[in-house]
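Left out: one protein chain. Kept in place: all the others.
Note that the chains are named A and B in the order they appear, and that numbering of residues resets to 1 at the start of each chain.
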Amino acid sequence: MTSTQKKDEIGDFSMNFGPAHPGSGNFGVKVQMQGERVLKATADPGYLHRGFEKLMEYREPMQNAVLSDRVCVLEPLQWNLVHAEAVDYLMNYDVPERAKYIRVILAELSRIQSHFIWYAVMSLGTGFMTGFNVSMGYRDYILDVFNLITGGRVYPAGYICPGGVRKDLPEKAENKILKLLPKIDYMRKFILKENPAWLARFKDVGVLSKEEAIKFGATGPVLRGSGVGADVRRDDPYEVYDELEFDIPVRDEGDGYARYCVGIQEIEESMKIITQAIDRLPKGEVRTPNLKPIVQFRKAKGEIYIRNELSRGEGAFYMVANGEKTPYRVKIRGPSFSHMIPILEYLLTGVDYADVPAIYWSLYQCPADVDR
Amino acid sequence: MFLQFIGAYTSALQMLIGEMMKMKLGIISEVFKNLFKRPMTVLFPEERIEIPERNRGEHKFDIDTCISCGSCAKICPNKAIKMVEAPPEFKEKYPKTYPQVDLGKCCFCALCEDICPKGSLTLTTYVFLATFDKDTTMRNPINVEQID
Partner (left out) sequence: MSTTEQKNKKTSNEERLIEKLSSKLNIPVNLQKERRFWAIIDHSKIVETCLTAYEMGFEHLSTISVTDWLEEGKFELAYHLWSYEHKVLLTLKTKIDRKKPKVSSINSIWGTNAETCERECHEMFGVIFDGNPNLTPLFLEDWQGPPPFLKDFNWREYVRKETYDQKNPREETYFEVKK
């Protein structure tokens, strides 16, 4: 009896999980421990705060398009799309049909590569290096296509810009994307293989119930892993998503494994969307006619809240224009903001320390869009 | 007692083999397949990956077509482009101001290429720009050393 009392006295201490790359990304969690058990967790964001909301007040929309890549390193094309849609609405741009399809194709490719990274970092967090290496390797095939189309492997530099896209698809790009799909499918099947070590780490860990998920503002795979079938692409369709057929995978368990399964099933749905979009890709302009690189933003007046389904969940831009050259106010809602601060703190309370990385990575975090 | 121990040991082994059969050797077969595959990487200096035409790399500036409008300096999001005068020995031939690019500030967005009305400032596919000296990142409109 005395020995257990002593153990508790020694066991009370606090320590840091992160910030170290790639162990936790640029994000830290301060945990108060009792022995092996976490008593209280406090998220410690801010290592990637670059103040985009303020920066965008000093730049013109085309420059902001370049800046919007940097909101999240892992899904720059989708952030490009959110920003472009906000400016499109304020400027009343009629985006050509072909540009809309190109936007959707690239956004879905970006979603797939982001899910690959998710699998990679989940493997890394639980000590499965093979998964990390294979997944990052297959991701590079997608990055090669990005390099071909946008001119940059990771950062497209505002390829999806206000009014359309900056350049038309190069020759044979469609063939390249179609050739890429079998490789993605191979990787998907590799991920799908049941791994007992994986199950042991993620099953019944970090359970988030349906009501809690809604209350804490969860979106994306985290919400769908908890049994809510909500997807912005379906509920609040943008671009051409209402013309395309795809399913929304939902799991009821709400644990880390369910979230991951939802993500893996989404890869298949994204592949469906890409094949349909390439089939229907019309010919024509890719940019609003007569649009110069400088957007005449003085004409814009009003405000808009644009929501998009990013790979991590709901990403949104709130943009206010009052007839100046630059936006008056920009507010960016990163999907990881609610995942990484309220939900992570809630889920980490009372778990074993060994489960911390498993829960942390199963929430599909991106520190860059928490801090912005 | 020794026999008992052996019995327990073999039953444990049987359970382990049973578990392994249930795993269907999913990931392990992948490991053996990879033994006979070509590596995903290349041996860099000898072998190089082909860089696509659109890749945004170092700037190329054609001074003869430039009209000194300065729109590249205006649109640059990082203020990496500055309009400077030509060196004194070329001032007679090129009297206006021309863009000087600081690659240390450049984010390679290619907005300057898009906005250039005459197409004199373009981005090449050359990407091997790492340097040990910060002062070498400046790209002047007239490269004096090259002309000599």
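By definition in this document, a residue touches a chain if its C-beta (ideal position, glycine included) is under 8 Å from a C-beta of that chain, and two chains touch if they have at least 3 such contacts.
Only a predicted model underlies this, so the values are computations on that prediction, with no experimental measurement involved.
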item: Displayed partners of the chain not shown (whole complex); value: A, B
item: Hidden-chain contact residue, picked from the options A:159, A:257, A:337 or A:364; value: A:337
item: Hidden partner interface residues of chain A, rising order; value: 45-46, 49, 51, 53-54, 89, 214-217, 219, 228, 230, 235-236, 304-305, 307, 314, 316, 318, 320, 328-329, 331, 333, 337-338, 341-342, 345-346, 371
item: Residues belonging to chain B that touch the chain removed from view; value: 79, 82, 102, 104-105
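Keep this in mind: only the chains that are shown with their structure count from here on.
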item: Contact footprint of chain A on chain B as seen in their complex; value: 19, 23-24, 26-27, 30-31, 40, 51-56, 75, 77, 107-111, 114-115
item: List of chain A residues in touch with chain B within their complex; value: 59-60, 62-63, 66-67, 130, 134, 137, 140, 147-152, 157-158, 166-167, 170, 190, 193-196, 292-294
